[in-house]
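Here the structure comes first, spelled out in structure tokens, and everything after it is commentary.
One chain of protein is taken out of this complex; the other chains stay put.
Then we have subunit A:
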Amino acid sequence: MSNSVNISVETTCENQIREIGYDGTELYQPPPTLSESLAKCAARIDFSKTSLDDLKKEEKTAAAAEEENKDGTQFQESLWPWDAVRNKLKDALTEICVLSDVISIAKDKRYLVLDPLLEEGDDTKPIVQVYSRKKAISQAAQVLLSGAERLRNAHSEQRSRNVSDFHIELLRLRQNWRLKKVSNAIIGDLSYRTAGSKFGMSGTFEVTKAEEASDDDSTSTSTTSSTATNNGMQMKASSALRVIVPAELQGVAYIKVITQKDQEDLCTAQVNLMGHGPNITAQVGVWQKTLEFAQNVLFCKELFAQLAREAIQLQAPIPHVVIGNQIRATLLPNIQLIISLCHSTTFDSNQPAPINDHDHVLEHSLHQLLREVHYKNSHHPFPHPASAPLGPTKKRMLAGPMAADRETLLDMTKSQTILEQIIAQAQHIFMRKRTQYVLDTLARDVKDPQIVSHWNAMNSPTMSCVKINIVTHGYDAIGRTSLVIHVKERSLKCICRDGRVMRLSYEPQELRDLILCQINSHQISCLVSLARCMAWTVLSNSNHLGIGKVEPLGNASSCLLASPNGDRMIAVQIRCDPQIDVKVYIARSPRQDFFPSPLVPEKLWENLGGNFKEVKFDKIEGKSFLNKMEFLMASLTSNTA
């Protein structure tokens, strides 16, 4: 639906200014009168031209001519257009006259003859056109085919070529490493600088095209490449590009951590970056392995330099010793931690394989600790305030508004160096191994109550927990003694069920003694519960008897039971000697050996209870102490009311 819109068109009706007076008045040229405009239009008609194009051309030239004429003769305007029309008409008349003269002369046939022309046949047959078009098309096809041929060749060449292209290799290299072009050379960076490392050694390598002539005894990189191929990996024999790493980063390096006890190797650890990432060397060239090794060397050097610096600066009770490429630190008396940097520049394939008891934990820890240092160097903790210094941790930022006191602030400033942390971790590993050993040997040696230890699955690098249950087989419901041991770096903390907290040092004997004492008290407390089950009365029990010889370990514990009838009494004494030593005595009342004497004449005094006689406890039937006691109590219980 379209509504017609009325459009009004107006001319500007502005007349040209002919003259501007000195006082500002403008003299307009009067608009052309009707007769003047008619004269102008008539002047445009050119009688000699017939077609429209010619007319248009004539219009332009006439307009140009008019522009020129206007400047000269301005006062003859009224006459001039008609003059042009008159001239044109005169010319047209002249031509018509000429034409008529020619026709009349030609009609006479005396001076001018008109002869017809022979028409030429159509020369171009369709078949010729076909041939010419075919030729043109075949030429075009030729061009296209040659181009396609070239592309096909290039494509098949790419697939089947044995020699890799320099540029493709360079592209792969760029995908993995940082490269930049400096004048003519391509320089790469394999250091950890962008990850936050502040190590001074530069890790720049140069990338060049590999020479076609095989000169594989000059540079070590090519040696690396050839020996790397000899290692049995299915790799391309040569690569189109070669990387040149600095001399100090060539070869293979690793950090070896050994815990030594009096010159014996207890456990070793290796810190190595290799072998942990995805294996991409099969796809890319030899240079990947070279660069990875060089980066590993750089990482190991940085780690060792950091550790050596800290070893010299730290004040330890027994000072750390730094000799050449080895750092010796004392963990516990007689136990040393040796960290050494092993750097071999010749890559021999018969290098001893990494030592079998590889401590992955220490290895990973050292790696993580250095990476943590790098991370802290490059990342500032949030928040990033606009008006306060950047750098303090979140806790320190909050310390102001939360009114933290001086001790809290002092604690925030304490931090541990890498060496201190790794020493703490190594000490803890050692303490844990020792504790495990003690508990396992005790569990193996002591059969009577069973010692069950449950180690926590989640630990921290410097603390582990183990829960120990001491139960007698078959009598678990009667009672169990449990305790928790926190294994720290140089000490143990033992928390018993009754709330006693004991702190032990790193000596294994202390833990052994503690467990033996716990076994001691376990036996008596289970016996007390068992007696209750058997309806025997517990007359007394004590965990710390002070009678008899002074024990080398702990105190003797004892228990005194009376039968339901009251006619038998059992006395049990358990000592830690250091073997658990059990003595059982029984007494009967009325006493058998009562004879009235002049001093004590009444018979009733026989009910006072007899002497205690020792029982050959080893000969009693029974699998365990509690079992034997159960049988004993059962046999001594009589039915007499």
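Rule of thumb we're sticking to: a residue touches a chain if its C-beta (ideal position, glycine included) is under 8 Å from a C-beta of that chain, and two chains touch if they have at least 3 such contacts; residues count from 1.
One rule holds in what follows: contacts and distances are computed from a predicted model.
The chain absent from the displayed complex carries the UniProt protein name "Mediator of RNA polymerase II transcription subunit 20", chosen from "Dolichol phosphate-mannose biosynthesis regulatory protein", "Mediator of RNA polymerase II transcription subunit 20", "Glycosyltransferase family 34 protein" or "WD repeat and HMG-box DNA-binding protein 1". Contact with the omitted chain, checked across A:19, A:405, A:498 or A:593, is made by A:405. Residue A:388 is the one among A:388, A:501, A:535 or A:608 that touches the chain not shown. Subunit A meets the missing chain through residues 387-388, 396-397, 399-406, 409.
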